[in-house]
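To start, the structure under review is shown below, and the notes come after it.
One protein chain is absent from this view; the other protein chains keep their places.
Letters A, B and C mark the chains as written, and numbering starts fresh at 1 in each.
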């Protein structure tokens, strides 16, 4: 067990910049969202504020939400990426993310960053150095260890002892900055080799060791999915959460699939071990991809999403622009339902109880919570156990209707 | 949860006829082995005596250890296979396995049988009836649901409600006979469809329900392997043990592989949920395959096998002819080591602790047991934790040698 | 080269009962269609009349177009299937298909039958005999060699010399009957093993040898597809035509796919070697599946189909009920266009010349024929080579419009 055991004892709750800002998030975007979280959500347990991909790229590069290859990224002299100073002005003069982290800590929140597995390609091709090592980037980079979808990095050679030093140097830097959460990407499912989606397992171990050594407790979150169930034990030993799906967006097809994923992963949910259903694309999203839009999920589908994430105990990471969403009472009500969040944070032993063509039923906490999901296109009727309708905040009838794609979240309330 | 929860709270311990008698076991073989178990092994916890495949086939058919296709099996009027009366004389006059079960119960032991998934092909082609149903075998049999390796049966259509009635009728009969353990074959990994080795999942559920209904507690054991880790939750819900490997025999290659299998399955071991490393081919085996022979495993490999099965908490099912083996003190010492068996029966939380090219280390019971496996072809030295050498029944040195393919089973003894 | 070289020097042209009568064709159906072929199509080169699957099954079995498993098929004492006497009255008294073949020959046409690979399961389970052999069906049948989609037969063991005798006995019988064309099913792509769709290759060789020995020239047609291109040389050596697609029906998606299939197979088209695009589902079809209906292909798509089949030189096997279709002038015009049929029967060296998102172009016969296919959903314009519009029977403009999913069949006419 390499990982830090003082964090993520409950499913992490927070916000991530991707669904709303794509690769273009700025310091201002991050701070605005942190401000809303502090004011509206912190009291319900939401705490992590995570800046997603490509914070080292100049504004010119991120004008296109698709990554621009071969662009020059901001890098320190030890081959480590640092924030672009135009997009993150507080990082100037070599301060990195320290000022932004401090600002977020001052709100009583926690700060997270996204990184890509490996070392910048530009470092390998120019042969820059590694902190605490006489090796250069070109010595430890593997020319064929690449992401399928982003050209910034090369993976590291796990047989070269200097590789660990590079990852150690990264986490030293992040600890100096005050980072609380690291989302490592292109690592959980690399899609590099046909029959080995978990090809980066030794790099996971290196990151995990680096995080241990750095001294600062940080949540380790692995992406993208789908993670490989056979490696559940290894993921549990080395990370706090890992994606069980490829990128999740607001399409019923993807939400429907999540039932199968949760089914497979249910036995691996527990303290410090959180199979992750991915960010929650409800509210106002998409600005960074062209223009802001409302989620495409119907209200019934949103209820289904939140119910499944809560009963299964997925991490809860919001994708919307909170500043644009906070006046949307419907969405806010989904994020502030204390009983739903309690099922997520304090429930235990979530299990698929039954499934048919139309109805999927999950139970947790010894029957305290029962979630009924109508996965069909027709209204159905169920006879729920329990006495309380979590979302309606009202008593339960003997029989209840569930709309197409909707859910009923029932509990036994004392 | 369909399965009976009063059995298999610890890994089942017993004997199975396959490794020594292939498809040819007779009543006399079974009784002789039960007699040795009663006299020599019962006191250590060994209890199940299981008759393996093709007990319905006439002696002419089983002269060849490879199954003879299209032979007429002994069947009752409800399409249920019953013992061949020549090989199992006590079964005459429709008594089935009841007399043999009783004889074994009288020794203080338990009785098990092997069955193949489905209904006899001969029943489908002749259209015989089903107890408690107006359907016939030809109505519920699926013409394409076949075993890859044995031509006796057709699987049942899970969409036909009459199929459950047939499986119910089987377990009613087995309960009448006094069966305590059912090994269901061609069900855990059917190899029928390229991408769906777990294609018989709904038949597993039917068997599980039938076992519940029959009223008699029985251990449900699923074969063959490898089971699919993604379905661990479903296996746990519906069976007590399941094979994590294809047929295991006395070859180092297969034993070496078992480390990877145990690694994958370690998080699924617990009361009523036993990933199964398969029968133990040590001692005298093989008579039914041509001629009796000694295991091909070296003594070091035998120690490795027993240590892994014990620390991982696999079911312990012996494969040897006990009557031929009981004078072999070496083998008997492996089966009667109380501390090794205690690790298997009472240990908890077995985990792979470390692995390298040469050394694999497992820990269980919070560090009480530590198993060191030398998977290389050279002698190695380890510095074990603990103070007691389980197999040598002696104190541990600070450093201990382990022979190639051998193991050191260390514990903290009070 | 085992196969008969005096037949199929040009792509076979004919009719098959499946698309219109499913598994229910009767003698009356066959004769009615033969009568229309004689009167309306023979003069254009159409000649084979083929009775498709399950002519041994009783009417009760074929009331359902899906095969009814475990039904008793009509079989002679040598384990050979013969026609059901109710559906094929002229076959009574052991005459088999001889009278029907004679009736069709009297019309100047040729007669074909469908068979399934292997020997009836009922023969294996009852142990009936083989002509000219002391073996029984149970000796040569392989219990695991089954069709995925029909439960009538077991494949034969190619390592057992008696297997050839059974296939020889079949073709002797078919020669006695006067059969000219045998469509062997479940043999070209068995889908039995994940990585070996061509698993029945040795049975193909046995059929081919049996056909050679029987003395009567017969076209050997192999189904279902998709055939495996790597085995093109083996198919060419042992058969006259083979399916390059799974069952083809009147859906644009399937027709669209055929372009890729023809692309892959283009180098294997030539005398006696005909990659087969499957039956042509235009006109009135479907009666045997429930109710007769018109093809779902638009007129543009029908032109595309006929153009592709003709330019590529696929066998031309009609699927419609000719008796119901013969008053449909549009359809009849597609079947009687002499220039299109000449491209099919006498063209040479068909080649994909170009393809884009919207336009696929094929050329054959050294540029005499040029076929332009609009695979997009928008009208397009092309500047064809040649001077004659085959389907319009008119001169070509410098530029021609092609409707969505439609085709232009251009030629150089002297």
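Here is the rule we go by: a contact is a pair of C-beta atoms (placed from the backbone, for glycine too) under 8 Å apart; a residue touches a chain by one contact, two chains touch by 3 or more.
Remember, predicted model here, so these are calculated numbers, not experimental data.
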Q) Which displayed chains does the hidden chain touch? A) A, C
**Q.** Touch criterion as defined above, residue of C:60, C:196 or C:267 at the omitted chain
**A.** C:267
Q: Would you indicate which residue among C:7, C:232, C:254 or C:296 is in contact with the undisplayed chain?
A: C:232
Q | Candidate in contact with the missing chain, chosen from A:151, A:217 or A:404 | A | A:151
Q | Per the touch definition above, residue among A:26, A:90, A:122 or A:189 touching the missing chain | A | A:122
Q. Which chain C residues touch the hidden chain?
A. 229-233, 236, 263-264, 266-268, 351-352
Q: Can you list, in ascending order, the chain A residues touching the missing chain?
A: 69-70, 121-122, 124-125, 127, 138, 141-144, 146-151, 194
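Keep in mind that, in the parts below, only the chains that are shown with their structure count from here on.
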Q. Which of line, ring, star, complete or other matches the graph of chains that touch?
A. line
Q | Averaged-CA centre spacing for the pair chain C and chain A, given as whole angstrom | A | 55
Q. For chain C, what residues touch not just one other chain but two or more?
A. none
